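Everything on this sheet refers to the single structure shown next.
Omission of a single protein chain aside, the complex is shown with its protein chains in their original locations.
Labels for the chains are A and B, by order of writing; each one numbers its residues from 1.
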Amino acid sequence: MSTVRPVVTLGRRMPLIRYLLFRVLGAIPTLLAIVTISFFLIRFAPAGPFDRARALPADVVANLDAAYGLDRPLWQQYTSYLRDLAHGDFGPSFRYKDFSVTELIREGFPVSATLGAIAIAIALVGGVGVGVVAALNHGRFVDHATIGLSVVAIAVPSFVLLPALGLLFGIELHWLPVAGWDPTSIRDYVLPVTTLCLPPLAYIARLTRASMIEVMRSAYVRTAFAKGLPLRTIVLKHALRPALIPVASYLAPAVAMTMTGSLVVETIAGLPGIGRYLVQGALNRDYTLVLGMVIVYSTLLIAMGLVVDLLIAALDPRIRLEA
Amino acid sequence: MNPPPDGRAPRASGVWRDALRRLGRSRAALGAASALAFLVVLAILGPHLNPNRYDAIDWSCIAMPPGLEHAHWWGTDALGRDLFVRTLLGTRISLAVGLLATLVSLLVGIVYGAVAGYAGGSVDHLMMRVIEILAGLPLIFFVILLTVVFGRSEYLLFAAIGAIGWLTMARIVRGQTLAIREREFIQAAVATGAGPVRILFRHVVPNVIGPVIVYATLTVPQIILFESFLSFLGLGIQEPQASLGTLIASGASEMESAPWMLLIPSAVLAILLISFHLLGDALRDALDVGDL
Partner (left out) sequence: MSAEPVLVVEDLRVEHPGRGGAVEAVRDVSLSVGAGECVGIVGESGSGKTQLCLALMGLLPPSARIDGAVRFAGAPGGAARAVRGERIAMVFQDPQTALTPHLRIGSQMSEVLVHHRRSSGARAREAARAMLARVGIPDPAGCLRRYPHELSGGMRQRVLIAMSLLCGPQLLVADEPTTALDVTVQAQVLELLARLRREQRMAILLVSHDLAVVAGLAARIVVMYAGRVVEEAPAEALFHGPRHPYTAALIACAPNADGPIPARMATLPGQPPGAAERFTGCPFAARCDRSSERCRREPPPMTAFDDGRRFACHDPLPA
């Protein structure tokens, strides 16, 4: 229930190109603030990347610090990080030796993004479908069942769902592989994608149901009924588009979350995505890796915010794009 | 929630009495409320009904299935600890952290949102910009840094999680405040010379409380779920203490050999979450809040 309708208030005659330019330029300070906050937060957290359970000798740590530039004043490290960032360089990983953060993300992101995109697409189509059916049967059994099942789907943690699905379809029925990853084998996608898509599907179904019930009570839907149009036309042509606006608002965070990978799903299913880097990086004080992941997530979120605003403007012609 | 047109503030008691009456007519709400009340009572009293302690290891009963013929009614875990007592204590802790984090996010969100909405103009603009930036950061990143600082004290940790989870609440309160700021009863309060702080907390906040309560009932289950995720990472409640999340996380690894270790805490969690959701939905209808 955390979607708040974005207030898009920009001029009618504003050309799309100019609008996009405004939005992209406006995102730069936001992103910079996010990078800055993250940089200093992680640096002020106690312990550093080379503090292990078994302490390294002090001179080794000092050498490592020097090698990674951690011995310089913090503000110098900050400016040099920003300089590298401006050249598209996320810096070397502290924990994955011999890998740069750019390489890690470049290798893992396609896996996470592919799975996430498929999951969100299924969640969108399935959730909207289920929500519409529930709304049209408002107050009847189908509706109650949808609400009940959606709460369960939102409530079951992925670390329960994925092993349970693996147990059922992999170990008991031998239909699907439990773990392992071959990007060309569709069967490998089924369980992780199912686990990823179920919560957003349930959430989208709830959002669609609620807004659809409201739209079906609106005066213009009554007009459409009075015109003698068949239910199919009324739902698909008149009611669905306005009912999708809350769903569109929810999409921005959902896409950013899902496409940057799920630690739980990728760890349990053994997928080479980027889902674990954020948590691992923060736990290990892998400063550059954490920052890289934060930037990927935030950029995706901001970009999706823009896409969603355009989507909403397309869904409702009364909304004007203003910069 | 519309105030009467005569310019007075809506009489809160009347609004709430109506809402309560409507709530009382909803079978889902009554069912959810009784299930919650039952779980709360069980979580408080239950552990005293059973002779076992939550951290006592019973070597003679390792991973024993549930049954009434022995003292471990809901079975034991892989270390022989009683699951009835652990599950109910876990329920207590999950509820406590969920409520605590929600309460903190409520307080911060209401103050922040009400100030932004009431101040308006450039103050509002700046404050919303801050929210936009904070919302651009992944929550888990903050939480992991917080566990470093508060890791040894779960309650402080969840208070801190609440303190960073207030963004949506603040947006809701701001929107409501903006909407009622121009209403007559606020203008009347301004005219009588009431100061902004007094107006905010005597007049604005009581009138935005409806959506806030609805959102809060939906935040509690979110936090409980989030706690279970942290427990899976080993960052939540620490052994030998248990939360529903830690129990489910350890149960998940034994789901083949000892499925009750997963099913029992999962069932309790599911009942808890479903009850909160149903209650939130019913409240939304009763208070006529619309979708958040």
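FYI, a contact is a pair of C-beta atoms (placed from the backbone, for glycine too) under 8 Å apart; a residue touches a chain by one contact, two chains touch by 3 or more.
On a predicted model such as this, the values are computed, not experimentally measured, just so you know.
Asks: Among the chains you can see, which ones touch the chain that has been omitted?
Replies: For the complete complex, the undisplayed chain touches A.
Asks: For the chain not shown, which residue from A:15, A:230 or A:270 touches it across the whole complex?
Replies: Among A:15, A:230 or A:270, only A:230 touches the chain that is not shown.
Asks: Looking at A:57, A:88 or A:317, which makes contact with the chain not pictured?
Replies: A:317
Asks: Touching the hidden chain in the full complex, which residues of subunit A are there? Just list them.
Replies: Residues of subunit A in contact with the hidden chain: 218-230, 233, 237-238, 241-242, 315-318.
The rule is simple: only the chains that are shown with their structure count from here on.
Asks: So how far apart, in whole Å, are subunit A and subunit B when each is placed at the average of its C-alpha atoms?
Replies: Each chain's C-alpha centroid was found; their separation is 23 Å.
Asks: In the complex, go through subunit A and note every residue touching subunit B.
Replies: 1-4, 30-31, 33-34, 37-38, 41-42, 45-47, 147-148, 151-152, 154-157, 159-160, 163-164, 167, 171, 207, 210-211, 214, 246, 260, 263-264, 278-279, 282-283, 290, 293-294, 297-298, 301-302
Asks: Taking the complex as given, what residues does subunit B use to touch subunit A?
Replies: Per the touch definition, subunit B meets subunit A at residues 129, 132-133, 135-138, 140-142, 144-145, 148-149, 168, 171-172, 175, 214-215, 218, 221, 225, 228-229, 232-233, 245, 248-249, 252-253, 255-256, 262, 266, 269-270, 273-274, 277-278, 280-281, 291-292.
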